[in-house]
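Let me begin by presenting the structure, written as structure tokens, before commenting on it.
Only a single protein chain was left out; the remaining protein chains are all shown in position.
Every chain is named by a letter (A, B, C, D and E) in the order it is written, and numbering of its residues begins at 1.
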Amino acid sequence: MEDSRLVLSPSPHVRDEDTTQKIMLTVVAALIPVWAAATYFFGFNSIRLVFVSIIAAVGSEAVFLALRRKPVTVWDGSALVTGMLLGLSLPPTLPTWMAVLGSFVAIVIGKQVFGGLGANPFNPALVGRAVLAASFTSQMTAWTMPFTDAVTSATPLVSGQASYAELFFGTVPGSLGETSALAILLGGVLLFYRGILDYRIPVGFIGTTAILSFVFGQDVVYQLLSGSLLFGAVFMATDMVTSPITPVGRWVFGVGCGLVLVVIRFWGSLPEGLTYSILVMNAFTPLINRWTRPRIYGQVVKQV
Amino acid sequence: MYNSLVALASMGGLGIILSVGLVIAAKKFSVEVDERIEEIEIALPGVNCGACGFAGCRSLAEAIAEGKAPINGCPVGGIAVAEKIAEIMGADSGNAPERKVAQVLCRGGCAEAAQRAEYDGPNDCRIMNTTQGGDKGCTYGCLGGGTCVEVCPFNAMYMDENGLPVVIEEKCTGCGKCVEACPRDIIILTGEEYGVHIRCRSLAPGKEVRQVCKVGCIACRRCEKECPCDAITVTNNLAEIDYDKCTVCRRCVAVCPVHTIEEQDGKPEIKAKKAG
Amino acid sequence: MNKMIKDFLRGLWDEHPTFRIMIGMCPTLAVTTAAINGFGMAVATTFVLVCSSILISVLKKVIPGGVRIPAYIIVIATFVTTVDYIMQAFTPDLHESLGVFIPLIVVNCIILGRAEAYASKMPVVWSAFDALGMGLGFTWGLTLIGSIRELLGSGTVFGFSIMPDGFTPIAILTSPPGAFITLGVLLALMNVVSSKISEKIKAKQQRAAN
Amino acid sequence: MVNLKNFRGGVHPEYNKHITSDKPIKVLPAPKEVVIPLAQHAGAPAEPLVKKGDSVLLGQEIGSSAEPISAAVHTSVSGTVLAVEPRPSINGREVLSVVIENDGQDAKAPMTGHDDPIQLPREEIRKRIEAAGIVGLGGAAFPTAAKLSPPRGCKIEYLLINGSECEPYLTADQKLMEEYTEDVVLGAKLLAKACGAEKTIIAIEANKPEALRKMKALAGSNAIEVVALAVKYPAGGEKQLIKAVLNREVPAHGLPAQCGALVHNVGTAWAAAKACRHGQPLIERVITVTGDGVKAPANYLVRIGTPFRDIIAAAGGFAGEPGKVIAGGPMMGLAQFDLNVPIVKGVSGILVLSDKVANEFDPMPCIKCARCVDVCPVYLMPVTIEKYAMNAMWDEAEDYGAMDCIECGCCTYICPSKRALLSWIRLAKTEIVEAHSRHSS
Amino acid sequence: MEYLLLFIGTVIVNNFVLVQFLGICPFIGVSKQVSTSIGMGIATTFVMVMAALASWLIQHFILVPLGLEYLQTLSFILVIAALVQLVEMFLHKSIPGLYRAMGIFLPLITTNCAVLGLALNAVLRDYNLGESLVYGFGAGVGFTLALIMIAGIREELEFADIPKPLKGAAIALITAGLLSLAFSGFAGMI
Partner (left out) sequence: MKESVRMVVVLTVIAMASGFILAQVYHWTYPTIQRNRAQALAGSILAVLPGAVEFNVIEAHPAGGLEDDPTTLRSKPGSDSDPLLLYQGLDGNGNPVGFAFVSEGAGYGGIVKIMVGVGQTDRLISGVAILEHAETPNLGSKIEDESFRSQFVGKGIDDPIALGQDIDKISGATVSSRAVAEAVSRDLGSALQAYKEAANQ
């Protein structure tokens, strides 16, 4: 009793069980149904692209950190998530080396140059995707029908030809992970129940898109189910690092994403604006945080 | 040729209008300002490129005059401009004050000082200090969290293997940030030529000091007796040195039984000057 | 003489307009989609820079302080317009691709900056050398950026195919985002290089001292 | 469980109350030697009234102060004063303390009681509470008498008796409510009378059904309302309690009285009852000794000034290698390094955590998950304040409400990156206060 | 409606900084703090509207009638510079509050590409007076938007552990690149 030195530390003395790593692995788990669906529809390409993206992302992170002589913290799982999401956001026929380049850009330009985990202003996976889209536009817009390797001209968003059921189950051309609304919702529910997903962003995002689609006389359900809206709203807009931390801010963020998405979809020259809608709102995140500070308990007027 | 003359005339007209306008405006809207700002502004390149991070040359000039920006704040002007500004500013600020250097007045690192607990929390001395006073046996000594190193804007400090901060004297500018940050108040600023320091701040009685630290001042008064210039006095269980009186004869260093007094490895010529 | 050479060299590295002082960024980013554009732009800028430095240095006694900036602007704008028309006449294609950025040389901070900081105070020859140094610094900077962007973004340099046949150009490098990112990365590389160099110099000095 | 009173924010740590919730309160024999610090309350320390060698009677006043915010200190044993000297106390500093050797006689100093204290005039109740040296037993140890005189212009409408005991592990308040129900209710009535409250509400977390039942049974006949709180830390925080029960907010940097409320802990009520009925000063309290690091967790009635060492020994000693010994609960308690420190008025438990439970984690980079923002019961942005504090940007930290932090620790508890948010916020608070005092001087 | 489209187009689709590469120096130089950026942005917007007006007047009442289009660059920059200086002096003397908030940025704006580029572009595209003013206003707002956004990000980056060689301008440029990438989604819209 005399000899043992006691531990001295500031309160609180107990901590919640959740860790960054657990959160990231849960996201991976939530992506498994999506990946499974992608593999079912697009076959080997799904396995090839996602694997390659993951390996390139984690590898780039490890190499960069090693070069900086920093602890190689790849086990936190964030690069894994980035790689997986990037892989799932690619069209099935993309050449392997492009996926590698995209993952490299995502991790290095999108994340590590800003100081690594938690410091990146933009969603790394989307940075990777956007760079690929801007560099290899034709390869990034080459879609295939599920179960075939036949290149088709357009996704349902452009062609406007798919039934709700097809869209819901995912038997339509599109990026690997975006086609099956069912699988995405499954993952989303898991994230929500694990308390990882803040409902405000997806609800704001999807809700705004739905309302504006209705206002502009579009087929609301079709707009929601086609394209990568669901995938992005559930897995990418909700990236905590690049979305606001205030409750009101997360509404603003979600609604803003929806607004930009609709503007690009309906008036832009790109068929799908998801990547850009989230990236644009990422850029606003610091400002949103600053201007949506919660009212402190006991304060009467909201501070600006 | 006709067109050339039209060009000449219209540009001339424009020139007259604008220059007259500016001259009148300069008279009419002249505002009293700090002369130095004006002078610095003239010394600056005046391109208002914003490379300095300020809103144009005038803002930088104001910032320099108010001491909010360094004299070499303009990257465009380079060294030449910096020198000129130094002249302008220097003329005003008189002789450069004596260069000060930070001194860490504690020698009780991991090897010398006892621990009373295992600290497990943020590595910041200020937080350690408010967490039950920290894990160190001595409640006066260095906590070893390296907050001083952290706050030093000039990278002039590092933590040694023994868990004590070390000041790199060439780099230290005497800004005093570390002094402010240290929760134990064991860093002081001295003139750089002072050569002997009593590196302990403990006011505890000798007996208690012995229990917690091998190199803490036990107030034995030997240094006080040994000092030929009455530079050392022991009050409140702690020897203190009057730097003005000290001639760096180093006799106290030799007699201190616990090696609390330490000679600063300063520049040889300064030591010689002081000794001679 | 020695100092003059030093002043001249300053613009090439220590006070490099693009990589160190970071001025004249707009043309640096906008026209460097191809090496030739960057080179052409830089040469035009250098021409204006040298000429206006010389003229301003000549006129420095005549121009009263109160109107010096407008006066310099007139001098510079005159040279810029001259270059603009000469290029339009003799290198119409290049003029076409540089577009509005030729007249914008007027507001390139390098020129007014040099005029203010150097030419208005120094003898003519010195000013010319200083301006030339800065101009050449700008030239190699822009040519380098242009070459990199052209090489990776189109597979060519100065219009010559360099990359192997299977090469797929990375189009983003020729687009606005690519311009920013390329320059950012290049800047970081420059920082690495120059810190390596200064480390070497330091080590050498230390060895010499010991 | 309909209509539980709730508030926004807060966390759900492992409560671990089962360890001691069925252990009745045992009276711990007085130790051989007590160490009674003269500063165990908020406000000015008491001045010693005794010196070395004096002999003292149980309950005799040994320290007092003329300062408006302070409290009298009494001895919890009879015997001889061994020393009046600085001794380590639970806050890690040495505090002037009176060390008394227990003669085992428990010879009582004269005490004046009243059989039906509720008949006492309002001012008299307050005086007796003051004379008894009663301070808040909920943790803050703020002198109760001072709280009972609301500032001018404020009318106390509601007295809330805080029986929530939201700190994990601790069961002292719960057992007190179960076993001393009558005293607590009487105390509540006395406090209500003393502060002039129109209505008294006793608030208890829903996870203490027995206490709720007993309290309801007794309180109903006394026109006191008993409400059940949703089980969530920090339901017992004053501001959260007021928000949950009354749906009012204490003005920022203001007092509860400004929104017509006053909050007192059940232990305080119990002490007030004893002071008025028996004239007994505050010399003992109920504490919980618990955690996986002690062999026999229990609830004890202990004398103020009993060293931790003796209490832990009574609870069977350490089970295995101890990691942390905490004065208080796991969320707000103070880790101790010296077992000679004594129990003081504000300590409601000793929690001993074994080495493995006590392990801290290395902080990882913040992933901006905003959980800290979501759980902060005063709606701060802890992550932002932490960021400013780590970069010594105290003005910005203040602007983001650092001074409003109640130091509940929810943010630090929930952070998946294991960041020490509260430590940095506390640092910011200290620095801000310092800057202000520097500014005003 | 046409004016609105022109405005939105200038603010977002053809953003001066992110797409057209005009005014990059202040965009990199004065974007370290949001508060400064707001002042700078407002001042720039003001100067741009003024420049649009002045250059339109010069073009249509002096240069075109006299056949002096080749003096465009010279006369525009001269008049803009002089006007800004006048306004600055006026503010400094008469409205010191406004001067402190905005006037201090004025000299910085005179000699940047965005303003002259605006004047030249407006003439090049043959805008009428109304269009010119909307164009100037839109360009200013677009500049402000880009400036505030990057300033918000850069304020956050102050706290990040950025690799040393990338600190400062390099990371600012990369951030600007990603910002520009985000905005490239609007390209081709108007």
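Some points to look at:
The rule is simple: a contact is a pair of C-beta atoms (placed from the backbone, for glycine too) under 8 Å apart; a residue touches a chain by one contact, two chains touch by 3 or more.
The structure displayed is predicted, hence computed values, not measured ones.
Between the chain not shown and the residues C:86, C:125, C:162 or C:201, the one that touches is C:86. The omitted chain makes contact with just one of the residues E:9, E:23 or E:117: E:9. Counting the whole complex, the residues of chain C in touch with the unshown chain are 33, 59, 62-64, 66-67, 70-71, 74-75, 77-78, 81-82, 85-86, 88-90, 92, 153-154, 169, 171, 174-175. Chain A meets the missing chain through residues 137-138, 140-142, 153, 269. Residue positions on chain E in contact with the hidden chain: 2, 5-6, 9, 70-71, 74, 78, 125, 187-188, 190, in rising order.
One rule holds in what follows: only the chains that are shown with their structure count from here on.
The chains in contact with chain A as well as with chain B are C, D, E. Averaging Cα atoms per chain gives one point for each, and the point farthest from that of chain D is the centre of C. Simply put, of B-D and A-C, more C-beta pairs touch at B-D.
Look at where the CA atoms of chain C average out and do the same for chain E: the two points lie 22 Å apart.
Centroids of chain B and chain C (each the mean of its C-alpha atoms) stand 39 Å apart. Counting only residues that touch two or more partner chains, chain D has 334-337, 358, 360, 420, 423, 426.
Residue positions of chain C with contacts to 2 or more other chains are 22-23, 69-70, 74, 109, 112, 172, 175, 177-178, 181, 188. Residue ranges of chain E in contact with chain C, taken from their complex: 18-25, 27-29, 70-74, 77-78, 81-82, 111-113, 115-117, 120-121, 124, 163-166, 169-174, 176-178, 180-181, 184. Contacts from chain A toward chain E in the complex involve residues 68, 109-110, 112-116, 119, 121-122, 127, 130-131, 134, 260, 263-264, 267-270, 273, 275-277, 279-280, 282-287, 290. The touching residues of chain E, counted against chain A in their complex, run 34, 148-150, 152-153, 155-157, 159-163, 166, 171, 174-175, 178-179, 181-189.
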